[in-house]
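With one protein chain removed, the remaining protein chains of the complex are shown where they sit.
The first chain written gets the first letter, and so on, giving A, B and C; residue counts start at 1 in each chain.
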Amino acid sequence: MKNSFGNALCVTLFGESHGDAVGCVLDGIAPGIKVDVDLIQTEMEKRRGGKEYTTPRKEEDVPVFLSGVKDGYTEGTPVCLIIRNTNAHSADYSKFRDMPRPGHADMTAGYKYRGYEDLRGGGHFSGRLTAALVAAGALIEGALAGKGIRIVSHIESIGDVKDRRFDADHPEIDALNGKDFPVLDEEAGEKMKEVIRKAAEEKDSAGGVIETCVAGLPEGIGEPWFDTLESMLGHMALSVPACKGIEFGDGFGLAGMKGSEANDPWIPEDGKIRTASNHCGGIVGGISDGMPVIFRTVFKPTASIAKPQETLNRKTGKTEVLEVTGRHDPCIAVRAVPVMNAVSALVIADLLTQRYGNLWLGETK
Amino acid sequence: MKNSFGNALCVTLFGESHGDAVGCVLDGIAPGIKVDVDLIQTEMEKRRGGKEYTTPRKEEDVPVFLSGVKDGYTEGTPVCLIIRNTNAHSADYSKFRDMPRPGHADMTAGYKYRGYEDLRGGGHFSGRLTAALVAAGALIEGALAGKGIRIVSHIESIGDVKDRRFDADHPEIDALNGKDFPVLDEEAGEKMKEVIRKAAEEKDSAGGVIETCVAGLPEGIGEPWFDTLESMLGHMALSVPACKGIEFGDGFGLAGMKGSEANDPWIPEDGKIRTASNHCGGIVGGISDGMPVIFRTVFKPTASIAKPQETLNRKTGKTEVLEVTGRHDPCIAVRAVPVMNAVSALVIADLLTQRYGNLWLGETK
Amino acid sequence: MKNSFGNALCVTLFGESHGDAVGCVLDGIAPGIKVDVDLIQTEMEKRRGGKEYTTPRKEEDVPVFLSGVKDGYTEGTPVCLIIRNTNAHSADYSKFRDMPRPGHADMTAGYKYRGYEDLRGGGHFSGRLTAALVAAGALIEGALAGKGIRIVSHIESIGDVKDRRFDADHPEIDALNGKDFPVLDEEAGEKMKEVIRKAAEEKDSAGGVIETCVAGLPEGIGEPWFDTLESMLGHMALSVPACKGIEFGDGFGLAGMKGSEANDPWIPEDGKIRTASNHCGGIVGGISDGMPVIFRTVFKPTASIAKPQETLNRKTGKTEVLEVTGRHDPCIAVRAVPVMNAVSALVIADLLTQRYGNLWLGETK
Partner (left out) sequence: MKNSFGNALCVTLFGESHGDAVGCVLDGIAPGIKVDVDLIQTEMEKRRGGKEYTTPRKEEDVPVFLSGVKDGYTEGTPVCLIIRNTNAHSADYSKFRDMPRPGHADMTAGYKYRGYEDLRGGGHFSGRLTAALVAAGALIEGALAGKGIRIVSHIESIGDVKDRRFDADHPEIDALNGKDFPVLDEEAGEKMKEVIRKAAEEKDSAGGVIETCVAGLPEGIGEPWFDTLESMLGHMALSVPACKGIEFGDGFGLAGMKGSEANDPWIPEDGKIRTASNHCGGIVGGISDGMPVIFRTVFKPTASIAKPQETLNRKTGKTEVLEVTGRHDPCIAVRAVPVMNAVSALVIADLLTQRYGNLWLGETK
């Protein structure tokens, strides 16, 4: 349904980068979820521009709850939260209707909305809308944590520098706690920062991969068709700007494996059933098997770069050199970390709500 | 919505592998779509077991239209098609409730359905349900072809053998016409067959990657959130059994690229606008840009293998050696080719119907 | 979603009156619901033609479960059930494309499907499709009864003859048990039959009103917007052929009441809270209040009558006299009784599933 996603718990996203506000409505949320303002602010902060490796655009980015929250708890009615846009430089974007930026939605937005779209700051296509997703997601992450479900992501690669991957059987998620630039291998992290710094110096940008782990998810979550756990997570993840791929467990590596290598044998452990390995990323038949759910998403290098590029001038019908000024991230993947946590939380909570009903996530008075 | 997918054009899937029938309902379909029985049979044949590189289970697999079709055309009312199950050997599956097969949905089905599930032949989780998807998809592929939209897939890799990828700017889709084992490089194809043969001999299985191209798609199809073209194709693809990843354009390769390399410059060509390269796979901002849409999906090696495996015996609480007999594909990826075409057609037709209305795909009397 | 209804529990309807079969898919159903074949057959029998006051078309109308049911229980996977069409006289319907019957969907079907529709027996618009709804509804009614929720309807009026209405506070639903022609006042029932007999003699038809009671529904079911209990029941009821209105509690009578008369005061009773009266029909603010839910639906007189009528001949462009032969009910309202029970059950079960999760309605092994 276009700008909505989710069945039992549904998020509807709205806003333009340089309009009045971005925001979202969360419907189907349980009454009695504590609104953890600190957690929300922490996640917002991770996503926010203004830090060393991200865009210099600084905004307060404080989510305001217009509805659905009272006395620090969700009411069970739709939560509408908005984040005001206060720091927009709209003048920068005027020329892209004639000279659409390569790799950018200027052109496709025009195809779709036939000239009525707001191009300023990427309009409705802007990564800025993820601020609303992160706020909504953090609200849900708090509720999931109360049920023993934790969602953590790290930067798996930037350019050709790779972090360690999660140990799929026993992912070291605590090691990432409170990290500003979350990697498992700090040395790799320093090299990644160097790649980003260099890209920025060259007025260019770098791509990257984020790895996400959902730990503590009960067994039996997901559907055989079409709302498999992979499908639902994939749907949300692939709608995040710049995300161009997703893989679960060993992912594309499974193409080169034998069945005898890829199959995860069921074993007993501490009176529970788990698998001896986790090549499938905690999902079999579209349904959680009780092991950590692990997946990776790839983010293309930021399309907006200051480096001169050739592109079409629609007025002249010829290609010309375009120089894009303005504030841009040299590596969007870094800011995708809290976004992947947020969208995962929204998907997981939707599936849990379907299974256990729409009161389950909340507390009881 | 669980076993349904699509908004304006919605498919609902039902059936168990060893039940009476598998089938689906297509709702929202335009009146006046010619039912191309030959095309449907051709695609069904590609998916069907019984050929050299696939499972020896042979069934007639003829789809019967129970509703929505009259005098060779769709009526505009829901199309229900079913495929009878006539060749099932249910005795093979009795023991997997106690000893769930590694990598298989026996266990997770039990988590979800709490013992009421039909385990025979994989039940509702069986790849056999893709027969209904292929039949429905082929019906739609015919209608799309009438609008100049063609959907073609080839086997990009099996094990460590790789086919050429599509030339993303001018994919050579005609080269695949009528191929039984569709590859661009026949020599690679022979090597792939050798990998499959060897896996079968070893009572093991092989994984693979399928590459799909949607050519001729109009610009402006897809949504910025959450129903991006990537999200919709990804949702459907990731719900196909054994599919564990999807990537668009250069996909995970984009992580190692610079923005200046990954951006596709807009250029004029023959009075139209296209891009000089196609690293983004024909999708920018979630929306089609008029270039070929290209993506790859990875299929894990078939979980059911005859090779002895250790797994849990739930009765004894200990691991034991399990030998799985029965009919199984040494490489499920080969049969995924028509499935990826079908699910892509369903997604594309849904998005086109949303944009152009629910009469657009049909003919006018 | 067109031919689907329901969120957590969703029914998709398909079929044409004179096609191969009519049927439906129930998705989101809990595993472990006992399939009460006798109850289903009883409800089917109530709906079936061939009895004194209904159409002489007799069919076996035995629902066949193609999927989702095993060993007498639902599996949790989609239930597809079909009812074969075996007794169709298609020749009767050929002329209505040129001379559309007054009050009938011949014409509007043509507007919608542009000539591709199946007019035979009303095609997809036929009341025959309610056979599938009744079968699906009866399956659910059995599960609801296991939770103490009972759904019962009676004929409130035929023509100008009126039955007693339910005592809204303590509806006498047991009095209707096993009645073929369910009325509370048998004398009124005899007069109703007389009205129908007379209408049939005059080659005409009669309208009527059905009153439905849902007893034992837990408090808190329904949504404030837009899926109020009234909205959900209304949506389903108003999609049943010939239904042209619905009212809850005192319904249209509320227009003539004062607030002090219409308000239902909360009172204690046996340690529970109930209302002293039930003018609101058990629904306040769109949500069940624990009292019996009561509503009435009006069914217009059967449009197909043998009496000669003037209507347009589209070939000549002039009005002419049309005589409709074939098998028709003199009063469709009578057969609407099991249909209203069925659609109510589907709506109620959907809302309960949303609230309590998708395992709630089933048994546990």
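Keep this in mind: a contact is a pair of C-beta atoms (placed from the backbone, for glycine too) under 8 Å apart; a residue touches a chain by one contact, two chains touch by 3 or more.
Just so we're clear, the structure is a prediction, and the values are computed from it rather than from any experiment.
Enquirer: Looking at A:I82, A:M107 or A:L351, which makes contact with the chain not pictured?
Expert: Only one of A:I82, A:M107 or A:L351 touches the chain omitted from view, namely A:I82.
Enquirer: Who touches the missing chain here, C:T42, C:T86 or C:T108?
Expert: In the full complex, the listed residue that touches the missing chain is C:T108.
Enquirer: Which residue, C:G146, C:G216 or C:G286, contacts the hidden chain when the whole complex is considered?
Expert: C:G286
Enquirer: Touching the absent chain: which residues on chain C qualify?
Expert: Looking at chain C, the ones touching the missing chain are residues 1-5, 7, 13, 100-105, 107-109, 111-112, 124-125, 129, 157-160, 199, 202, 204-209, 219-220, 222-228, 230-232, 234-236, 238-239, 241, 243-252, 254-268, 273, 275, 279-281, 284-290, 296, 298-305, 307, 309-312, 314, 317-319, 333.
Enquirer: Can you list, in ascending order, the chain A residues touching the missing chain?
Expert: 1-4, 7, 10, 12-16, 19-23, 25, 27-28, 31-32, 64-68, 70, 73-80, 82, 112-118, 123-124, 359, 362, 364-365
Enquirer: List the chain B residues touching the unshown chain?
Expert: 7-8, 77, 224, 354-360
Quick note on the criterion: only the chains that are shown with their structure count from here on.
Enquirer: Would you mind naming the chains that touch chain A and likewise touch chain B?
Expert: Common contact partners of chain A and chain B, which must touch each of the two, are C.
Enquirer: Quick one: compare the interface residues of chain B with those of chain C and tell me same or different, with half as the dividing line.
Expert: Mostly the same residues.
Enquirer: Taking each chain's centre as the mean of its CA atoms, how far is chain A from chain B in angstrom?
Expert: 26
Enquirer: Quick one: chain B and chain C, Cα centre-to-centre, how many Å?
Expert: That pair's centroid distance is 39 Å.
Enquirer: If I count partner chains per residue in chain C, which residues reach a count of at least 2?
Expert: 7, 77, 359
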